[in-house]
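Note that one protein chain of the assembly has been removed; the remaining protein chains are unaltered in position.
Just so it is clear, A and B label the chains in written order, and each chain counts residues from 1 on its own.
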Amino acid sequence: MGNLNDYKNIWVFIETECGKAKNVGYELLSVAKPLAQQKGCPLVAVVIGKDIEGVAKDAICYGADSAIIVDGPEYEYYTTDAFAKALTGLVEKYKPETLMLGATNNGRDLGPRVSCRLKTGLTADCTAIDIDEETGNIAWTRPTFGGNLMAVIMCPGHRPQMGTVRPGVFKKPAYEKSRTGEVIREEIHTAEEEIRTMLKERVNEVAEAVNLEEAEIIVSGGRGMGSAENFKLLEELAAELGATVGCSRAAVDAGWMPHAHQVGQSGKTVAPKLYFAVGISGAIQHLAGIAGSDTIIAVNKDPDAPIFEVADYGIVGNLNEVVPALIEAFKARKA
Amino acid sequence: MDFKMDEFHQDILDMVHEFAVNEVKPLAAEIDRTEEFPMENVKKMAQMGLLGIPFPEEYGGSGMDTLAYIQTVEELSKYCGTTGVIVSAHTSLCCTPIYQFGTEEQKKKYLPKLCSGEWLGAFALTEPNAGTDASGQQTVAVDAGDHWVLNGSKIFITNAGAADVFFVLAMTDKSQGTKGISAFIVEKGFEGFSIGKQEDKMGIRASSTCELVFEDCIVPKENLVGELGKGFKYAMMTLDGGRVGIAAQALGIAEGAIEETVKYVQERKQFGRRLSQFQNTQFELAQMKANTEAAKLLVYQAACAKDDHEAFSHKAAMAKLVASRNASDVTRRCLQLYGGYGYTKDYPIERMMRDAKITEIYEGTSEVQMMVISGWMGVK
Partner (left out) sequence: MNICVCMKQVPDTNEIKVDPVTHTLVRAGVPSIVNSFDTYAQEVGVRLKEKSGGKLIVLSMGPEQAKEAVKSCLAVGADAGYLISSRSFGGSDTLATSYILSQAIRAVEEKEGLKFDLILCGKQATDGDTAQVGPEIAEHLDLPQITYALDILEENGEILVKREYDAGYDMISTKLPAVITVVKLPYEPRYPTIKSKMAAKKKEIPVLTEADLPSIDLTLCGLNGSPTRVKKTFTPVREKNGVKLEGMEPTDAAKEVVKLLDDAKLL
C-alpha cells in the first residue's frame, strides 16, 4: 500500500459513451468541490473515452480544477477490461486520495473491478459524502436494507478511498464558461485481445431513452392507478407540464409500465423540481428513490398513505377525478 | 398432543406460503370480481405437487399426510378462499374416495392424472331437493347390461366447470333407501353428461360452482365405485374428510383477515393515534387470535386423527363447526375495525367476510355438524 500520505487529490470519474458525458459525472463535481476545498486539494476530472477532450473542458467549466484524459477508439463503448486497465493505470501513477464514480450500470461494473485490483475499499450508491472531522477520512453515507437503514462507511487504512454516487442525488453545478484548467492526456492503450467481452448489438426498445434521472418534472403512478389505461391520464398531465412519466414498482409488477420508467430502490433515483406521486402509497423503497426531489405532490385516496408524510402538497381523493381536475387547473393557469 | 409439525411440514408450508403470497394473493380480488376460475394457478400448483399431497407416490401423489394437505389449504385460504376450496374439493372429495373405495384399476386410471393435475376432480351429491337431507337422491342409475345409464341433475358442484372427473352419487335401488345409493366415476366427455349454469355466488366466486345434468348418460360398468348400494356410506365418510378441508379453509380465512387487519390498524390513524393504540383494537384482535388458535388445534387434531386411522367424524365436525363460525365472526369483527374502508372493495376484508360465510354451509351446515357431535355424545 505504501504511505497513505503519498495519496493526494480528489478525483471524479466522468463516464462517457461515444464521446458524450453522462450527467452524473458532472453532478459528482458538485459534491466533490466543497470536499476538495475543505482539504485544500485540487479536484480532478478523469475522463476515459473516444474524442473526449470537449468533455474534459466541460468538466472544468463545471468545477474541476484539471482533467486527465485517456482517449482511444477502444474506449468508444464501455468494456470492463479496457476501462479497468485504464483507470487502474491512472490511479497507480497519480495516487489520488479519493475517487468517485457515478453509480450507473457501468460505474457499478467498473468500480468494484478497480477497487479489487487496487485492494482498497469501495462504498456503493452513496447519497451523502462528508469528511470525518476526527480522522480526515471520507465518510460515505449510503442506504442499506432496501432503504430502511442508512450506514456511514469509511476506508481508514487504504487509498484511494472509493465510492459510487447515485445519479440524481446531487444537482449539476453551474457551468462557468470562463473557467480554465490543465488537461493532461495519458496514453494508455488496451489491445483487442485484452478485451474479453464484445458488444455485438445494441437494441433500443424505446424510441427515446426514458431520462427520469435528468427530468425536471416527473409524474409517477403506482398501484392505485388500477390499470394500464389509467396511465394515459398521467401522460396527459405529463404532456401538459412537459414532464416525464414514471411509476412505482407495483405498476411495473402489474405489467402496466415498462421497467425503464420505474422510480425507487430497484429503479431510478430521481431529483426533479416537481414530483407528482399519483396512487403511490409511499413504500420505503419508493421513497428512497425520490428523496432528492425539491417538491413532492401526492394524490391518494387513503389519507393515511405514508406518501403524505413526505409530500409538500397532498390531495386526498379519487385520482380519476383529481388528475383531470389538475390537468384543467394547469391549462387554466396557462391561459 | 403431537401435531407432527416437523421440519418437513414446515418446509412444505414455507413453499406454499411463498407461492400463495406471490401468485395467489395478487389474483384474489380480480377473480372474485370476474368469477374466472384461476386455471393458471391450478396448473402451477399441480406442477408443485399440491394436487395430490396425501396420496402415495405409486399413484402419482406427493406421499405426504393429511396434516400437510390441510396446512396447504389453510395457507392458500389466508389469501384466497376460492383457491383453498378448489384444492380441498379436488383432494378430499374426488381423489380421496377414489383412493379409499376405488378398485385397483380405477386408482391406476384416475389417481396419477388427478394427482398430477392433468385432471381436476369434483364431487356430486347435492341435488335441488337433496341438500342437507342428502338421502333424498333423485338422480337414478339403471343397469343396462354392459353399462349404467344415469338420469337426473346435481347442483352447487364446486369445480364443476373446470373438472374432468366427477365422483357422482346416484340411486340404484330406490326401495333400499340410503342403502340403494351407489357411487360412480363420471368423466367430462361421457355421452349424455353436461355442465349446466354457473351460480352467481356471494363468496368464493371463482370456484366454478355449477349444475350437472345427466340425460341418459352412459357410464361404463367398471366405473361403479366399490360395492353396489354403499355409495351413501362412502359419501358420508368422504364428507368427514372434506370437513377437515373446509375447516382448514375457514381457519385460513380467519388468519388472513387477522393478518391484514393487524397491518391496517398500525397504519390507519384516527384522533391522532394509530388504531392499534386503542385498547378496543388490541382486545378485539387478541380475542380473535386466541379463538383462531383454538380452532386451529381442533382442525389439526382432526387431521392427525385421520392420519392415525382413528374414528374422526366427530372431531372433523367439531373442527368445522368451530372454525367456520370463527371465520365468520373474525371477518365481521375485522371489517368493523376497518370501518368504512373495510366495506369497500379496495380492501380485501369484505371479500374475506363473504368467503367465510360459505364455510358454515357447505359440506354439511353447522347444524349438521351439531347433529354429528350430539349423536357421538349419545344425546339423542
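Everything that follows uses one rule, which is that a contact is a pair of C-beta atoms (placed from the backbone, for glycine too) under 8 Å apart; a residue touches a chain by one contact, two chains touch by 3 or more.
Note that the structure is a prediction, hence the values are computed from the model and not measured.
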Shown chains touched by the chain that is not drawn here: A, B
Selected from A:L90, A:C155, A:V183 or A:V263 as touching the chain missing from the view: A:C155
Residue in contact with the excluded chain [from A:G25, A:G49, A:G147 or A:G289]: A:G147
Hidden partner chain, residues of chain A it touches: 80-81, 84, 105, 108-109, 111-113, 115-117, 119-125, 132, 139, 143-158, 196-206, 208-211, 259-260, 265, 273-274, 284, 287, 291, 294-297, 303, 308-318, 321-322, 324-326, 328-330, 332-333
Interface with the unshown chain - residue positions in chain B: 7-8, 11-12, 15, 18-19, 44, 47-50, 53, 57, 62-64, 68, 266, 274
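Here is the rule we go by: only the chains that are shown with their structure count from here on.
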Chain A-chain B separation of Cα centroids, rounded to whole Å: 53
Interface residues, chain B side, partner chain A - complex: 267-269, 341, 346
Contact set on chain A toward chain B in their complex: 301-302, 304, 306
